[in-house]
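Removed: one protein chain of the complex. Kept in place: all other protein chains.
Per-chain numbering from 1; labels A and B assigned in written order.
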Amino acid sequence: MAKVKGAIVVDVQKCKGCGVCIPACPTSVINLANEVNGKGYHYAFMEKPDECIGCSNCAIVCPDGVITVYKLKL
Amino acid sequence: MGELKLMKGNEALAEAAIRAGADAYFGYPITPQSEVIEYLMAEKPFDRTGMVVLQAESEIAAINMVYGAAGTGKKVMTSSSSPGISLKQEGLSYIAGAELPCLYANVVRGGPGLGTIQPSQADYFQSTKGGGHGDYRQIVLAPASVQEMSDFVKLGFELAFKYRIAVLILSDGVIGQMMEKVELFDQIPRLTDQEVIEKYPWATTGKKKGTERRIITSLDLDSLKMEAHNHHLQAKYKTISENEVRYELIDCDDAEYIIVAYGSSARISQKAVQLARKKGIKAGLFRLITLYPFPGKEMQQLCKKGVKGWLAVEMSAGQMVEDVMLSVKGCAKVEHYGRFGGIVHSPEEVLHALEEKIIGD
Partner (left out) sequence: MAEITLEDIIKPENLVYKKTDLLTDKELSYCPGCGHGTAHRITMEVLEELGLEERTIGVAPVGCSVLAYEFMNIDMTQAAHGRAPAVATGIKRCWPDRIVFTYQGDGDLAAIGTAETIHACNRGEKIVIIFINNGIYGMTGGQMAPTTLPGMKSSTSPFGRDVETMGNPLKMTELVAQLPGTYFVSRQAVHSPAAVRRAKKAIKKAFENQRDNKPGLSFVEIVSNCNSGWKMTPIDANKWMEENMFPFFPLGDIKVDGQLVK
């Protein structure tokens, strides 16, 4: 079992679905949703939340600053 | 009485800038106003008052340095001559849009293009009708003496900050280069940074936590907001028109014929009026001090008193004359006279024009 558990919260309405966060994630947690937000963008979401290690890479490269990151040390 | 000195117009302007408590001058040399920056550099105003003097890489850079500094609430100015003033028009339009206070001087030379380095008054349209793009105005002061080159610096800064507007001292090569006695006003202390912060809450001086940030801009992509901003500007110009008109009447009480002139043309025209009076012609001089706002109402009042004719004398092909025509609205004859392209008319030429163009008919 992982020593850390992480999670991200995406500001869905502000996400533009650029997908830059996807290759930045070392554990392939993120994908774009099939649903769209109010602007018609397929927003980023945690497809595999169990894999998130809270490294913040996705938030660091997010051009719109819509990702907030949490990390729990076990 | 203040300190008396024999000075060039350009030097008086520069000395007045230091004494007015200016925080900075940004300029670029051009004939016939290079003495302004030369004088400032030689006087070391940084030692005298802490004033910054910087020679920019171009007139464009200089006016944008003024824009930046003016946005922080500092008392700043620039100066140039006609071709350089054309380069500054972009910055002046932004200054008008962002409503920044600043002072600048144009020691006018003949144009168009590189023209000549000799005196001219052919930048009247550019000065009074906007100059750059967009619907805007600026206050234009026209000195007719070295004394006024000094006095109008103080007045200009006062008006600039009163209305958050660019004030132009529209001089010319004669006034800039001639030497006269000038009574200098006493040193006005520069505001401290803290005083600037307290006096000008709109200025970008650094946003304190929990306060609203200040933005200096002329941009708004929302056209309704931009229209409202333009209405606000027009209302400001109207207030200025109602309150800041300045002029001088010489021998106008009983005048049948009035010469309208400003700057060096006003000095020459004053002599022409004296020559006319000697010949029994009831002539007077309406000397404009503010070119914008224009003293149109005052001209109308004189018209009602029975003035038979107006001669607009200016060193141009006829620019100010259009405002005289608009002001008197056909109640009396209006003609233009002026040498231009760098030639200065003589009092005799002006008198001759008055007799030929106005009285002769």
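Here is the rule we go by: a residue touches a chain if its C-beta (ideal position, glycine included) is under 8 Å from a C-beta of that chain, and two chains touch if they have at least 3 such contacts.
Since the model is a prediction, treat every value here as computed from it, not as a measurement.
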Touching partners, among the displayed chains, of the absent chain: A, B
Which of B:Thr116, B:Thr205, B:Asn230 or B:Gln274 contacts the chain that the document leaves out: B:Thr205
Sole residue of B:Gly68, B:Pro83, B:Gly296 or B:Gly318 that reaches the chain not shown, by the stated touch rule: B:Gly68
Contacts of subunit A with the absent chain, listed as residue ranges: 5-7, 9, 14, 16-20, 22-24, 41, 49, 54, 56-57, 59-72, 74
Footprint left on subunit B by the chain that the document does not show: 23-24, 26, 52, 54, 56-58, 60-62, 64-72, 74, 76, 90-91, 94, 98, 193, 204-209, 213-219, 221
